[in-house]
Structure formats: C-alpha cells, structure tokens
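Here the complex is missing a single protein chain, while all its other protein chains stay put.
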Amino acid sequence: MAPILIPLGGGLLSFIFYRKGFSISLLASIVGISLRTDGPSLLMLLMTGVTSITITLYAAGYFSFRIASPSKPGRHERQLQFFWPLWMILLGSLNGLFLAGDIFNIYVTLELIGLSAVALSALSAKPSSQIAAFRYLLVSLLGSLSYLLGIAFLYKTYALLDLDMLRLVPPMKGAHTAFALMSVGLMLKTALFPMHFWLPPAHANALAPVSAILSALVVKASFYLLFRFWFDIFNDLVTPGALFVIGLLGTGAVFWGSIQALRQHRMKLLIAYSTVAQLGYLFIAFPLTQIQEKLYWLPVICMAMGHGFAKTAMFMASGAIFLHVKHDRINELTGVRAYLPVTVFAYTIAGVNLMGLPPSGGFIAKWMLIYAAFEMHKWWWGIVIMLGSLLAAAYVYRVVSKLYVMPPDTIIIEKKAHSMLLEWPPLFLAILSLILGILAPYMVSILLLSKKLVSIGGIM
Amino acid sequence: MFAGGWLLVIILLSSLIPGLIIFSLEEDRHVFRSVLNMSGALLKIILVLIMDVGILFGQSYEVRLRLLVDIELVLHADPLSALFCTLSSVLWLLTTLYAIGYLENSPNRSHFFGFFSLCVSVTTGIALAGNLITFLLFYEMLTLTTYPLIIHRGTEQALKAGSHYLIYTFSGGSIFLFSVIWLQTLTGPIDFMAGGFSPALIQAYPTQMTILFLFLFIGVGVKAALIPLHGWLPAAMIAPAPVSALLHAVAVVKAGAFGIIRIVLDVYGIKNMQSLNLLPILGFAAAATILYGSVKALQQDDLKRRLAYSTVSQVSYIALGVSMADQSAALIGGLVHLVHQGIMKITLFFCAGNLAETLGIHKVSQMKGVAKRMPLTMLAFSVGAFGMIGVPPTAGFISKWYLGIGSLESQAWWVLAVLVISSFLNALYFLPIIIKSWFQERDQPYPDEKQFDTFETHWMLLIPPLVTACIILIIGLVANSEFSPLSWVRFIVEDYLLQ
Amino acid sequence: MSSHNTYPERKNSLALPVILLTSGLFLLLSYTLLSIEQAGGLAAQVQSALPKSGAESPVTAVLLNFRGYDTLLEVMVLFLSILGAWSIGRASLPQALIKTSTIQISCVRLLIPLMILIAFYLVWQGTRFAGGAFQGGSILAAAGVLLLVSDFPKLIQIHSIHLRLGFILGPVTFILIAFYCIFTNKTFMAYPAAIVSQLLLFIEIACAISIGLTLAALFAGGRPAQESSIAQRKGSTL
Amino acid sequence: MDTALNFYILTFFDLTLITALLWLAYQSLSTDNIFKAVILFVSFGLLMALAWVRLHAPDVALAEAALGAGLTGPLFLAAYRRMEKLQKKERRLERNDEQENDEQS
Partner (left out) sequence: MITTLIYSVTGIALFCMGFTALILCSHLLRKILAINFMASGVFLLLITTAYSPDPALLDPVPQAMVLTGIVVSVSTTALALVLACRVQETTGSAVFKRLLPFRKNKGQKD
C-alpha cells in the first residue's frame, strides 16, 4: 500500500500548510470556501499534531510487535497495510475540520472523519468490533444527516455558508431549527449522554492505536465544532434553558460514565466509559461559559487537550499491557509492573490527569469551571465537577491498585524487541498532560493571538 | 522576583532530581543509589540552612509562576516555612540513612526510594508554598507520592490500607479544592501573609466565611488526622517502618497540621478568626482528638498502632496551640510542638522498626526484657516516650509548658485540664512499655531474631534514633539558647502578634 | 428459496413512541419551513463570477472552481470508501447474476466501448451543460459492473497495483493541480485564468476514471484475492 | 389562461410525483421482503431523478439516475446476494454443528 500511502499521506499532510492561510477559492467572493484559523483552532491543531506524532510512533511499535509474534499469519500485515492510509486521511481531515470556515465543507470533512474512523475501528477482526463499527457508522451517518438537514434550513434562511458571515447575521425564523438540528447531529457524534451508547463498544474493541485516535481526537473534533457553534458563531441563538439542559446531560454523562467505568471488568472498556464521563465535563462547561470573558475557550481547550493526551496515553498503555499479558482483565493484571514499569507509570500519571489533580490541564479546567460556577452563582455545577473527580479517582484507582501489586509469584515475562516504541510514547503524552497546567500561559497567548488572525481568504 | 528566589527552586530540585534519577536506576545499583540519596539529603540541609540564615537577616525569597490571571504558583520563604523546611530536611537525612539500612536486600528499592525522595520534595513544597493554590498543588501531590509508599509491600492488607488512605485524602482534597476556589471568588488571589485578608470581607460575607473555614478545616483536617477523619492513619501502619516514620513525623500528618496553621494565621488571620468566633471550634476539635487518640492508644497492643494513635493525639496539640493564637505563649507552644513532636515521634518509629527488623517484635506484649538485648534502641525509645509524656528536660516538656502557660493566660481552664489528662494518659500507655522492656525478664524467645557483629542491630538502623534522641534532649535543655527551635518560633510569633 | 428473502420485522415495543416522536419532528420541521422567508440565494454572485471560472455551466463552476476544495474532499470520501471496503474484507463477486452466454458477451463487447464513449462525452460537455466527472464516472462504473457480472476472464487477473493507481489518479491529479496553482497564482486551487478550462477538463477526466474504477470495485465488495495472498506470503517469511 | 393551465398541470404532476415517492419509500421500508425493498428503492431513485428534472436540476438528475439508482441498486443487490449466500452457509452449518451458536453471543 506504500504507493498509495506516500502521495496520499503527503497530499493530506499538506493540510498543515493551510495554517499559513492559503486561500482555497479562486475568487474573493462569498461563493468560495475559506479556511480560517484562530486561537482555538490553532490549539486543536497543536493537540492533534502532538498526539498524532506520538500515536504514529506507537503504532509503528505496536504493529511490528504484533507481526513479530503472529497469532494469525497475515492478519496483522493486512491491518498495518490499511492502517496507515486510513490514519493519514483521518489526520488530514481532522486538520481540515479545525481549519474549515464553511459549514458545508465541515459536513464533507465530518463524513471523511466518520468513514475513516469507522474503517479504522473495523480493522480489528473481532466480531464484536465489526458490530460496534457498523453501529458507529450508522450513528455517524445519522449525525451527519441531521447536520446536513440543519445546513439546508440554514441555507434557506440566510443563503450563506461561510462561518464568519453567519456570525454577523441577525437571528431569524428557522435559524433555531437549523441550529438545533446541527447541534443534535454533532452531539450524537460527540457521544453526549444519552447518545453515547455507540462509543464504549467501538472504542474498546478497536486496536489499541485506533482506540487512542478515536478517543483522543475524533470525538474532540465534533465537540470543537459544537462549542464553536454555540459560543462563537450562533451565540445569539443560545438560550439559558438550552445551556442548562446541556449541563444536565453532561452531569448525566459524568455520573453514568463513571459508574459504568467502575463496573467494567476489562481495562479498555473502563477507559472507554471514562471517555464518556470526561466528555461530560466538556458539556458541563456549557452553562458555565461566559462569553463576555475573552478566555471562554480556555477551560474546554485545557480539558480537551488534557483528556486527549491522557486518554491516548491510557489506551496506548493498555495496548502495551495487552500485548504482553494477552488479556486486559483488570483483576488479573497484578505483577505487570515488574516487566512494564514505564507503561504502568505512564498509566498512573495519565490517571492523575483524569482526576484533575494539579498541575494537569484537567486541574486548570476544573478550577476555571468551578470558579465560574461560583461567580455565576451556580455552585451546584461545582459540586458535580468535584464529585465527578472523586469518581474518576475511584476508577483510576481500580486499575492502578492492581498494577502496583507485586504478588510474590510474579512471573517475569521477557521483554520483547520493539518495546521502546510501545512504552515511551504513552509516558511522553502522560507527562505532557500532567504539566499542561504549567503551559497554560502559552495557551492563553495563543488564544489571544487568534484575534489578530481571524479568517483568511473568502470574504474580502 | 528576588535573585534569592532561585534558592527555593534549587531546594525543591535537590530531592526531586535524585528521586527521578533513582526511578530509572537498575535494581542492583545499590551504592550509587545510596550515595545519590545521601548527597541529595545533605545538599538539601545545607541549602535550607543558607535560607534560614538569610531569613534571619531579613532576606526575602520568592518565586512566582503565573498560570492564569488568577492562578499563580508562588514559592515563598518566611520564618514559618523555614521551620517546617528545616525539620523535614534534617529528618529526611536521618530517615534516608535508616531506610537504606532497613530495606537492605528487599525488592523494588528503586521504586521505593524514588517515591521517597519525591515525597520529601513535595513536603518541602508544602513548607515553601506561598499561597493556597500552591499549597493545594503540593498537598494533592503528597497524596499521590505517599500512596505507593503505603502499598509498597503489595499485600492485600496494604492495598486496603492504601484505598482507605486515598478515599480519605481525596475526599478531603476535593473539599479543600472546592473551598479554595470558593474563597478565591470572594477574596481574589491571596498570598499567605501574616494577618490574612482584610476584615472588610468578613463583614461582607460572615456566613460564607464561616462555612468556608469549616470546609478548609475539614480539607486539611483529614491529613492532620483529626477525629473523625483519622481513620486512614492507623490503617496505614502496614507500610514499612521508615515510611511510617516519615508519614507520622514529617510528611502527611504535619502537612495537615501545617495547613491548619497557615489557614488560621495567614489566610484568615488571628483577628478575623476572633471576630468570626472560630478559634474555640478549632480548640474543641483539637481537644477531642487529643483525648480520643490517647484513649485509643491505650487499647492497642500492636506497637505501631499504639504509636499511630499517639500521633493522632499529639498532632492535635499543634491545633490546640493555634486555637489560642491570641496568646503568644500558647501559639509558641503549638508551633514548637510541630518540631518537637516530629523529632520525638520519628525516634519512636525508628525504634519500633528496629525491634521489628531485628527481633521480629510487633506487639507491646512481646516486649518483656528487650532492653537487655537492645539497650541503645530502648534508650532512645525511652527518651522519646518521656518526651511524649512531657517529662523535663525533654523537648516535649517545653511544648506542654508553653501550652499550659497559654491556657492559664487565656483562662481556658478546660485546656489545662485536657493537657493534664492527656499527659496522664500518655504516661499510661508509654510507661508500661518502658517498664516491661527494662525491668522485666524475658520469658519467651524472640519471634525472629537476627544477629549482628558489632552492635545490637545494623549500624544504619541504630544511628538515626540515637541522633534524634540526643536532639530531643538538647533542644529541651538549651531551649533558651539562640539557635533552638523555641527561639525560632518566638521569632515567628513576634511577627504574627505584631499584626 | 424465496423464504430467505423475507425478514419480517418483529413487533417492537418502541414502535409507538418512536413514530410519535418522528411525527412530532415532522410537524415541527414543516412548521418551521412554512415560517421561513427564503433568502435570495447565491445565483447572482455565481453568474457574475462565471466568466472567470473556466466553465460555462454554473454548477460545474461551483463544483470544480468555487467550491473545488469540497469536491476534492468528496473525491477523497469516495477513495476512502474503497479503502475501507478493501480493509474490511475480500472480494466475492455475486456470480451468475446473469447467465454468461455468447450473445451476452458479444453484447457486452459492443456496449462497453459505447459506454466509455458516452462517459467521456458526458465529462467533456459537463463544462457547458449537465454532466461532469461524477455522471461520466458512474457510466464508466456501470461498464465496469457489466464486465464484472459478465465474468470476463481477464478481469480477475488485473493486478491490484493497477487498480490502486487508478483509484488515486483522480485525487492526486486534483491535488497536484491545486498545488501547481500555488506556484503560479500564490494560492491553493486558484487556477491561472489562461488555462483554467483545460485544467478543469483534465481534472474531470482524471476524476471520472477514478470514480468509475472505484465504484466498480465497490461493487466487487472487497480487495482482490491476490491482495491477501501477498500479505500472507509476507507473513510467512517474516 | 395558458400559464394558469400550465400551473395546474404542473401542480397535478408534482402531487402525483410526491405521492409516488412517498408511497415507494413507505413500501420499501415496510415490506418484509428485502429484495423487494431494494427494487422499490431503485424505482424510488428513478422517480427522484424525475423530481430533480422537474426542479430544474439536470446535473443532479443525471447523477441520481447514474449513481443513486444505477449504482446503489446493484450495490445493494450484490450485498444482498452475498448475505443470502452466507445465510445459507450459516444454516447448513447450524444444522451440522450446534457450536456455531456459541460464537454469536
């Protein structure tokens, strides 16, 4: 597949070029499509970039490890063969999504992301993963269609597709419907409780690098859009009641996801449910976002980045453990520390980030959210966030406590070659997620930088 | 930022970097690890002493790292932090020496010493924290770094103790975080400063401030093991002896007590505490804990558990002293107990560890006649125990004396009664041990005896308790000299009472 | 045999609430629709920019020029579907959909060139009137499907590398030309005015070929048999 | 007069067309027979192309006829055939071997 990979990967990675603001359209008119970049999208690109490099390294290690110890000859070669192009397209379309400045363009990019994510999650040959992938595909299509219907209504109302133009239009009849349809579509793709049902099986049954990609990047992409629509583009349409409902759903996600995570017997399912819970926080941020504050993006971006890094690290670590132990049943993971110390350490640090302990990105986010909750006299959201952190601590502890036990009869499994690439990328990401709080000033400066760069090309 | 500010960072790094290096060491690099550990500890002591001298001469140390507009990490050295910092660095040196001897030939030493060093860095961080956020940061990190130490043995029981510990401390931590943020929405960013925030705020939000204090108090009270939040401490006794020594004497418990001091003196300020009428609440909680801990200690047969309950009781003397913060004598007594209790308790734990390691003795009832086998260890133990009871001329006497004077000055007769009763209880649970070991004949073989050539036990296990025992006597005897903890505490208290 | 055709849906307890829900949705959406005052649309803008676009049909102009980036991504979606299909499973042609006979084969032999001709005509005249890469491509695909179901013996022996090159032909041409524009016009996908119509035609032809191949391959439903045998050989040597 | 008549004829045509469309969609989705459903879908696609022509969208009409009906239909049929074949194999296996059931769960 290399002949396809090289031009395609090259072509798609070239999306990164757009950062310099090449205009896509020939004519500087509103018919054209424009790519835009600003602080939040730059940060999301940054996160995608860092995560993707690490995932790529890890995937290289992962597949060579699997191929070196074949259980079914040919299977892993096939997976490897298709993993790279799919992953490259996914990466390219993610970057494309963060740069998109046109709602229909976003639809096509969403489809690209959805299809490549589905194909990736179907790579694992397990029957359960096929079912999960099919369900994922249906949900993804349903979400896109709902979004497209929203576009139809929006176009009927305004005859505009450009995001920056849409930001300026006054609210009109029909816009609310369009906005609701688009939001529901995106929420479905972001797996907001109770529309999360497809996520845990799809994420838990995929190959380890794929789970990392899905959890860290794919759901974040649609969340990013959702947040942008709600607070950046269509802020006039947002009502306090809607925000409250979103917050409630987020609360539901936090509790339901955490409790389900506590009930799982498999490590990967636990991590997948914790994604549901962590996404809940992102939605609790909705009623706590004060648009008049300049930095309203900061808590969600911090949370998304921190969670992205940490979750990637966790899935990678669980993958490494799975490759060595051949299962991921939590109760039988004792003694792993003896031969995978770095992995276990990475998992622990990533867990610390999920709990939101300082100085992780999650801490900064939770701090800002609770602070906002008090300032807006909605302190109950603060309590929800704190309880959620405690639950997170509980499910992280469930795994970590097993990993740190060293029964006297631990059999030391010999480390195999390629382990470097399996062990160090997760540690890198875990540490990054831990010190994200310290990097917050830089994130702030990037966010502020945005205001100077808004919208390149398109409208003149 | 002052040029001296970097000293604080270096102090933190002096144990952090050895810790990180130790993590990556192979298990059998025994010598290198020990050298690294000891040199880190020595370096830290030297740096801390330099800082102390600087503070004495009025030098100010501060580093700031601004994360966001309202989130700022501040390292700041004032006399109070110097006190805690010096205590932890001196005791770290001794504990490291002890731990090297104690864990000889046991598995996972890299892991252990790595977390051990991190734990000390974090404790120093707590000492040097310049505002509540930084304090919170290190406070939560302390939980994380001590947890692996508690479950170091990896047994079912250790895990259970560990999960107890986490449940308590994380709940406390959450409440703490919650209330810190709440406080900050009311007061804006606040640094630790003698006198606390402006009294105008108290007038503006009296109820919220009272509730907040209770929340904060619960948050730090978990680590300070105030009843009913003390449940984790006796359970955590499952950890290896150096860990218990460190947990009880320096790190966790003291972090909680230190937190109480900071909140009362530097966040709320004595005047605000008085106007909110909160000091008696603190006093009652402390008194109840003192009595409860002593009674429970009396009932324990397991030596380490008895010591643990004794810690529950003794740490609350600090809170008791702080609760009478308007009287300089009481405040002096409370603060100086931070140091005295640390040194005395670590001595006791060292000795208990020696008994367990050398003779296999874990229970009080097995201790008949051990002083003949291990005279030096039991000598140190006796000094520590007398200190706890408050017999002159030990350090413990000094603290209790000042506390007593304070209670007389503030005419809080019930405090005096608590002091007397608890000293009596202390005597009740320590004296039998001393009598048994020195004056009774051995009637059964030792459960698990090991022989050593020159001394009664390994020299590395013997030196630390002897040194600390000497310190107990010295700081008791020369309490009035210029370099004793007592005069340092006076130096601190002057500062606060000037406000 | 016909019994296999039927999959009667079971009675579903959710049926009533779901139908109520969707009816509500229908009423709501229709009501909104009635209340919308429709905006003017972009016809005028497109018309004014049309002369510079290199295409006479406004739809083609929008598709390939003004919103060419969307179309590029759309071609990628198509490529992705074949990539996904190949990654999921091996091809298994539903054989004997039509009984292969000599009459059929000669018919096919006649039809195929005709279809290819029609396809390219559609592509070519797509710049002026209805039609274009997708319509032409699908005619090509229909030809491919016809070949597949007629069981042409040589078809099986097409090496997968040729197929793969065929799939990427469209997107790669598109991307390359878009990049070429960076050198001439300093902007991605801003075609130089002098040769814009030629470039568009070039893109359309390349895309049509890729689309046709891709759709025909999708009909086959998976990667060719030799694809997996290569992998297996690799696996056994490693 | 002429335009009015034209209008009525067109509206009548429109109404017939959408009735047919909706009826086909309903039938396709509610019939028990999958094969029939697919055939109905193809005819739906062809009528849809007619609707596109009616709405002055010849490009879309061509695409719908070629892609929507011309290719999606065969795709469905091919998939349907393959699934049916698998189903038959499955049944044969089921008859021979009960263990096959365990893997499903």
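Note that the chains are named A, B, C and D in the order they appear, and that numbering of residues resets to 1 at the start of each chain.
What we mean here is this: a contact is a pair of C-beta atoms (placed from the backbone, for glycine too) under 8 Å apart; a residue touches a chain by one contact, two chains touch by 3 or more.
Being a predicted model, the structure only gives us computed values, none of them experimental.
> Write out, one label after another, the shown chains that touch the chain missing from the document.
A, C, D
> Of the residues A:Leu45, A:Ala132, A:Ala206 or A:Val254, which one touches the chain left out of the display?
A:Ala132
> Check the options C:Ala61, C:Ile175, C:Leu199 or C:Leu213 and report the residue that touches the missing chain.
From the options C:Ala61, C:Ile175, C:Leu199 or C:Leu213, the contact with the absent chain belongs to C:Ala61.
> Thinking of the whole complex, not just what is shown, which of A:Ala60, A:Leu149, A:Ala180 or A:Val245 touches the missing chain?
Spelled out, the listed residue whose C-beta touches the missing chain is A:Leu149.
> Contacts of chain A with the missing chain: which residues?
Listed in rising order, the touching residues are 31, 104, 108, 111, 115, 118-119, 122, 125-128, 130-135, 137-138, 141-142, 145, 148-149, 151-153, 155-156, 159, 161, 197-198, 200-201, 265-266, 269, 327-329.
> For chain D, enumerate the residues touching the unshown chain of the complex.
Touching the chain left out of view, chain D contributes residues 10-11, 14-15, 18, 21-22, 25-26, 28-30, 34, 37-38, 41, 44, 48, 51-52, 55-57, 59-60, 63-64, 67-68, 71-72, 75-76, 78-80, 82-83, 86-87, 90, 100, 103-105.
> Please output the residues of chain C touching the missing chain, sorted low to high.
Residues 7, 9-10, 12, 14-15, 18-19, 22-23, 25-26, 29-30, 33-34, 38, 41-43, 46-47, 58-59, 61-63, 67, 70-71, 74, 77-78, 80-82, 84-85, 88-89, 134, 211, 215, 218, 221-222 of chain C touch the chain absent from view.
Keep this in mind: only the chains that are shown with their structure count from here on.
> Does A-C or A-B have more contacting C-beta pairs?
Result of the comparison of A-C and A-B: A-C.
> So how far apart, in whole Å, are chain A and chain B when each is placed at the average of its C-alpha atoms?
Here chain A and chain B have centroids separated by 43 Å.
> On chain A, where are the residues touching two or more other chains?
Residues: none.
> At least two partner chains per residue is the criterion; list those residues in chain C.
Residue numbers touching two or more other chains: none in chain C.
> With touch defined as at the start, can you tell me which chain A residues reach chain C in the complex?
1, 3-4, 7-8, 11-12, 14, 17-18, 22-27, 29-33, 67-68, 70, 73-78, 81-82, 85-86, 89, 93, 96, 102, 104-105, 108-109, 111-112, 115-116, 118-119, 122-123, 149, 153, 155-160, 172-174, 176-177, 457
> Residue numbers of chain B touching chain A in their complex, please.
Result: residues 23, 65-68, 70-71, 73, 107-108, 111, 133, 136-137, 140-141, 144, 148, 151, 154, 159, 162-163, 166, 170-171, 173-175, 177-178, 181-182, 184-185 of chain B touch chain A.
> Which stretch or stretches of chain C touch chain D in the complex?
4-9, 57, 59-60, 92-94, 97, 122, 129-132, 134-135, 138-139, 141-142, 145, 215, 218-219, 221
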